[in-house]
Every structure is written in structure tokens, then in C-alpha cells.
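Below is a structure I'd like to ask you about.
Other chains dropped; remaining ones untouched in position.
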Amino acid sequence: MDLQVRRLSNLRSLVDAESTGSDLIELVRELFPICRSITGDGLRQSLAKVAELLPLTIHEVATGTEVFDWTVPKEWNIRDAYIKDAAGSRVVDFLQCNLHVVNYSAPVNARMSLKELRPHLHALPEHPDWIPYRTSYYAESWGFCLPQRQLESLSDGEYEVVIDSSLQDGSLSYGECVLPGQIDDEFLISVHICHPSLANDNLSGVAVATALARVLASTSHRYTYRFLFVPGTIGPIAWLSRNQAAAAHRVKHGLVLACAGDRGNINYKRSRRLSADIDRAVEHVLRSKGAPFEIRDFSPYGYDERQYCSPGFNLPVGSLRRTPHGEYPEYHTSADNLEFVSAGHLADSLTTLLEVVDLIESDLRFINLSPMGEPQLGRRGLIGSVGGKAAKSDQLALLWVLNLSDGNASVLDIAERSRLSFDQLRGAIEALTACGLLERMPE
Amino acid sequence: MDLQVRRLSNLRSLVDAESTGSDLIELVRELFPICRSITGDGLRQSLAKVAELLPLTIHEVATGTEVFDWTVPKEWNIRDAYIKDAAGSRVVDFLQCNLHVVNYSAPVNARMSLKELRPHLHALPEHPDWIPYRTSYYAESWGFCLPQRQLESLSDGEYEVVIDSSLQDGSLSYGECVLPGQIDDEFLISVHICHPSLANDNLSGVAVATALARVLASTSHRYTYRFLFVPGTIGPIAWLSRNQAAAAHRVKHGLVLACAGDRGNINYKRSRRLSADIDRAVEHVLRSKGAPFEIRDFSPYGYDERQYCSPGFNLPVGSLRRTPHGEYPEYHTSADNLEFVSAGHLADSLTTLLEVVDLIESDLRFINLSPMGEPQLGRRGLIGSVGGKAAKSDQLALLWVLNLSDGNASVLDIAERSRLSFDQLRGAIEALTACGLLERMPE
């Protein structure tokens, strides 16, 4: 076993912050115009784009399939939608921005007065220039979204209202990329890919997950990685219902990625278990990075971690994001656009994720083979032979690793207790293993 | 089982703060003039008053009965007591205030000089107008209590000193009111009823316990409630020695009530177990109320919780009071009078107690019947079907209850972890139970 606690050097050498940032933003840009939903061709097109970059299996789950408490809904597709005024001009036009239509709207083709139309129009009085993003899944309905200013300027005449959509039996699509590792234990990365033209929520997550998968596909690793590109809520529920055994027995660590490209600090939400390895790993990485961050306890309100952390599964899945959904004004509006995300912040999210993966990969247990008293480090060249000076700070790592490696403590346990960084311990572990003082515990 | 987590509505509808306050103060007023002690007719008269309001069983334990380390003492009764000056006028007169006699004083009938009398006189130099309250249980003695100013004005002549009391074989009395519930598990409420004309300590406790028992007698409840009206120390010891099995096996929660009518904030002293259900319930109620309060750890110095929390029993019994005994200057003096307690504060103590009872009654365990993934709340009308907006805060209760109801967590556990109030969770639990998503765990 040559993979010990060395950094997965490929991971990081493959990531050059600047070019990676532009790759990430490029993928966001490509996916941005597509009108996605929780089912339908927009979702399939987006998965196809990702599949150009990854070995992605695309699964289709037929409408009507029961997945736990839910039923896979009809497939939604849309070609066009608009509101035309009396003069025949499109005052609201889906082709200009797909947010203009309430996502999952049933078809409509009618003439009506503003008064009749009004209950179907959604706007944001507090942000009069932004188009809100609204959905009507699981309850047939229709509507349009538009800026408040535009809403207010509509005159009283009659309007032609057309939504050329279809809601028909079909299937729900999701993408899955499994990268086998040395062991069957899995690290799950899940992103939702159902939102239409919204950049941060969650094309940022899609792009970062794709980039991580590409890095991992190009290097060897201990864990098996499973990437899920799923429509929100119904997607992970469908996957869980079709993969109960894998979920229950194989997933040892997991992260839901969302809102990974805005300018906020990294914000981590713990899994329902609160102190699972993934929770402790992310916290250690964030503390070591030095940049400001925030860690929150689990709450059942959020994104797809809700499903993985439901009581029947209780998987160790946390959520890594920058500004949490709903906590920035641009959230679920047309202002969550390509300007709202930055290449640098996307790259920073990816780098953080790589650090977490790197730590989890290396979080092994070792045993001190010379546990009675301290072994003589001097004759092994591990410390200077002229004594009398204060020990250097890098000696501490050797001493902590020896002192705590009783077979119970993992590297992260040692890092936490010693308050040394995981990286400081890596070198000590390699040196001690090389000279026969330390041995990796069988898993 | 129709009793779930709904509020015991009778509990609260029966309590109209204003009229309840006046009922409470009325009972304090009626009991105030009686000269109680740890045995004797004053105690019996007081229990008889309470028995007019409650189904109270009055127990008599004969003098000489051994109760653990103690022996039931002689019965004390008093008819009159005074100090007459040379002119024959009563300068100290028990008939004017029963605090003038050291409680449990042996009979005396003598003439003596002030010098001889002086060691038997007790006053409070720091509060020269107040009469102190003193007792001489378990060690025969006699004495008088009087204001410092009066003590200083006594002239040197001879005095006639009479205490027309008796210390004879008889019995110790205590009252017990058991209100059977759906289960045999008990909630114990204990108040001491041995102090003479002192309003806050502890006629306030007697009145609040009586009112609570009346409310509970008029409604159905899960727990069996046991109310004890006992002389301090020897009373609970006598009860414990005669009810060891009940104490050890049935009492699941308990409170000692004392000093419940002064103008201070609510102050709770935890049981010896520190985090028993009763301790957590009171803390949750106090935090939810919003008013200032204080919580203290258990200490073996206090009132009758000392007995319930002795190491041989270690019952989950805390103590609910306003200003703790000994921490207000009026404590154990004639200034602890009817003006010292207020109807509003008595009613607030009762209301707080009702909230605690209400919480304990409803602190059940439920199980999420759809634990794999999140159930679809939308089609059950539990959340709005137009998505895209931030969830409302009352949705959180639904989500937390579903997420944590794995059969291990009680409602209070969920309240503590979610930081939602117990009341916010009640509605969620009812709604989820009604639509079949949640089921109460058998006890």
C-alpha cells in the first residue's frame, strides 16, 4: 500500500487556481441559458454537457414510479411562453429569460384581462428590477414572473397569454458518476441541477462537483467517489430509494454542494450526526486555511442534505456552500446571474473541497511500534544530536504522533488534540513509518 | 388515546390570572392567623381548610414513631402566652401575634427579673420594628420574640412570664391528595405547612399547590399527581418512611414549592440529578416565558427537596420558588406578612407550574412513519405548493419533528435541539399525527 498520508499530489497539481477558475466559470456559462426543471429535456441537455467531461451514467425513472413517499411526476417540457399586449407585442417573453415562466407551469393559451391575469403574475416589490424564480411542482398551476416595475406598467387592456409547455408521462433524469477507489466505502458528492438560469444556485455547485470529479478521475484514491447530479428533493429521494443498501452501508462521508460561487465566506452545515468524520474534517480544513468561515449545526431546513440526513438514513452528509440559500437578496431571482459568481470564489470552493478530500483520504490510524518510553529519535536522524536547545516546532509533530498513536486515534484525532495541522502531521507520519517506528493499522 | 400533545386546555382555561390571583391570596389570608407548628391543632386546622377545597386524606403519625433517623416528637399546642409587666399589662402578647412565642416552647409560668428573662428574648437589631420567627423543635426550651425597639424599652422590674402550651404524646399530621391519572407514574408536589403567621414562607406554596390540585382534579391527565401538605423536614421524612416503594418506583417528577408569592423572579433549583426531566422541563418553560429567571444547581441546603434528594432516594425533585428562603430580609420575620405577597405573583407561580405540568404531560416520544427521505408535505397540505420562497418559520417545526422522531427523542429533546419552543412543536405533532406521518411510541 503506497498510499499513506501523503497528499494526493495530483489533486492539487491539477488545480491551478487561475485556469481552474476560468474552467469553472466557463461551465457555468455554458449551462446558464438552458431551461432546466426537475424533469424534462432541459435537465437532460445539462446532464449531457456534464457527460462530455465525466464518465456519467444518466438514469431515467419513469413517471409514476413510487419512490418512498413520493411519486415521480410527469415530465415537463416547454417551447415558448409569452404575454402579448393588445398591440401584439410580447411584454413578457420566455425566450428572453426562462425565469419569466413559473417553472413547471401547465400549458395555457387564452385571452384575458389584466385583472384575470394578475393572480398569475409574480414580482418582487423590494427589488423592482429583478425577475423572481418561482416553481409549481406537484400541483398543477401556471404563472409568469416579471420585474415589479414592468408589472406596474401593464395597462388594463386584454392580453394574450400563452405557455407552450407539456406535462406528460415521461421520466425523471439524474446523472451518476462512480469513481472506484481502493475500498468500497464511498464518499458521496451531491449537487442539484434542476434550477434554470440561476448561476450560484446551483450551476456553481455543478461546476465545482464536475471539476472535482475530473481531478479524482485522473488520480488513484482510497475511497470510491460517487457524484450525483440530481433534481432537487425528488432526485436524491429517487436515488436513495433505488440504492438503499449502498446508501446505508457504503456511504461513509458525504457533502451536498450548493451556492459555491458567490463572494461570501465558506459556510459549512454539519450533518445530522453533528460530529461525523466529515464534520470534523471540514472544520479542521477551514480552521487551517485561515480565511473567515462559519460552521452551523444541522437543521432539517436546507437543500438535499435533508434527504440524506432523514432519520431512516442518517448519513454523514454535510453541506458545503458559500452564502447559504435564502441569505442573499439575489437568491432565486434574475440577479443570481453570471456576474454574481466569480471564478476566484468557484476555485476557492474547489480548493477547499480538495483539502477536505485530501484529509479524509489520509485520515488513517497508525500504531507506535515502540510505545514503551519515547523511542530514540536522535540515532534515526529525526532530531538534531546536539541537545540543550529548545525543540523546534516541527519536532512536536513527531512527538505527538508517537504519543497518541495507540491504535485508537486517527490522524485527525491527533490533529485535533495536538492543535497541529493535519499537514504538519503528514510529514511526521511518513518519517516515522519510514524508519519503522510507526505502522498503519489494518482497516 | 386521545391525549396527545395538545395542551391540557382545561388547565389554562380554568386559570384566569386575575380571579385566580384573588382566590390564591384569599386562601393565604384565611390561613394566616392560625398558629401552626410541626405538630398540633394549628396544623390540623390548616389541613382542614385545605380539605375543604380538595380530596385530602389527613394522616396522623403517633408521637414516638421512628421514621428513619428521626422520632416523631410530642404534639405541641398552645392557648396563650404573654409577658406582663409590674403594672399587669401584657407587654408581649401571643394573642396579638403568634410569632411572639418561640414556636414549640415548653410551658412556663413564672415571675422573674428582666435579667433572668433576657436570655429567652429574641429580637432583630438590624430590623428594630420586626418580630423574628424562632423555633425550638427537638430540644425543649422556651422563649419570646419581639421587636428590638420594644426589647430596648423594657424596664428593669419583675415580669410575669406565661406560656400556656403543652408538649404531650399525640401525633404528627400531614395531608395527602392523590389524583389518579392514566398511568401509575407520579408527579409529586410537596409544600411545607408548619410555619405560623408567615405569608410567603409558606402559605404562598400551600395556596399555589391547592390551586394546582383543584385544576388537575377537574381535568383528565396522564400522570398520577400526589400533593403533600407536610410539616417541614419531619413531614417528608415521615411520608418517605411510610411510602418507600412509591417514592422509589413511582415518583418520576417532583417539585417542592416554597416562597411562591413575593415580588422576585422565579428561581428554580435543580434536583440532585441535575438534568432530570423535571429540571429540563422547568428550564424550557422559563426560557420560553421570556421573563427573567434564575436556575441554580442542586445544593443540600434548602427546604424539603433535601429529603427527597437524600442519597437513599435521589428522587427527581427540584424546587420552584420566587426569592429563595433566607435571601430576602423579611424572611422569617413578621414582615413576611399579607402585604409581602401579591396576587399577581402567586398567579404567576401557578401559571408557571401549569406550564411545567403541561409540558411534562405532553413530553412523549413519536416515530416518523415515513423516515426514508422527507415525506411529501405539499400534497398533504402541510406546506404551500408554490415553491421558491424561503420556508416559513412554522415549517421548521414540521421538519424538525420529522427529522428527529426516530423513536428515541422526546418532544422536549426535539425542543432543546431545534431551539423551537415546546408549544411550536405541539401543532406540528398534531398535524403530522393527523395525516398519518407520525405515531406515538408506546410507553
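As written, the chain order gives the labels A and B, with residue 1 at the start of each chain.
The criterion applied here is as follows: a contact is a pair of C-beta atoms (placed from the backbone, for glycine too) under 8 Å apart; a residue touches a chain by one contact, two chains touch by 3 or more.
Fair warning: this is a prediction, and the values are worked out from it, not measured in the lab.
This structure file shows 2 copies of a single chain, while the whole complex it describes contains 3 copies.
The rule is short, and it goes like this: only the chains that are shown with their structure count from here on.
Its C-alpha atoms fitted onto chain B, chain A is found rotated by 120°, rounded in steps of 5.
Here the CA centre of chain A is 55 Å from the CA centre of chain B.
Chain contact summary for the complex, chain B toward chain A: residues 368, 370-376, 378-379, 385-391, 395-396, 399-400, 402-406, 418. Interface residues of chain A, counted against chain B in their complex, comprise 67-70, 102-103, 132-139, 141, 233, 236-237, 240-241, 244, 272, 299-301, 306-307, 309-314, 326, 332.
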